[in-house]
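In this view, the complex is presented without one of its protein chains, the others remaining in place.
Right after this comes subunit A.
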Amino acid sequence: MTLSRLLSRVGFVSRVGSRSAFTSSKTDTRNPNWLRVGLAFGSSALLWALLFKQHSTDVHEYKVRNGLQ
């Protein structure tokens, strides 16, 4: 498609930063997006697990190199 066609389509996408009286609605604070919450907590848990694993690997590696202290 031509560039101007593509750009005119962009105007129909509603974004958080730009509000139009015609398309906006208040964010529904009573019903959280549980999928997003779950993903956020899940990835946090994953990162913590990775961190602890990496740390224990590093500690083990260091001990092995310096004679199992």
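One rule holds for everything that comes next: a residue touches a chain if its C-beta (ideal position, glycine included) is under 8 Å from a C-beta of that chain, and two chains touch if they have at least 3 such contacts; residues count from 1.
The criterion applied here is as follows: contacts and distances are computed from a predicted model.
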> Missing chain's UniProt protein name, "Cell division cycle 20.1, cofactor of APC complex", "NADH dehydrogenase [ubiquinone] 1 subunit C2", "Geranylgeranyl transferase type-2 subunit alpha" or "rRNA adenine N(6)-methyltransferase"?
Replying inline: "NADH dehydrogenase [ubiquinone] 1 subunit C2"
> Residues of subunit A in contact with the chain that isn't shown?
Replying inline: 16, 29, 36-37, 40-41, 43-44, 47-48, 50-52, 54-55, 58-59, 61-62, 65-66
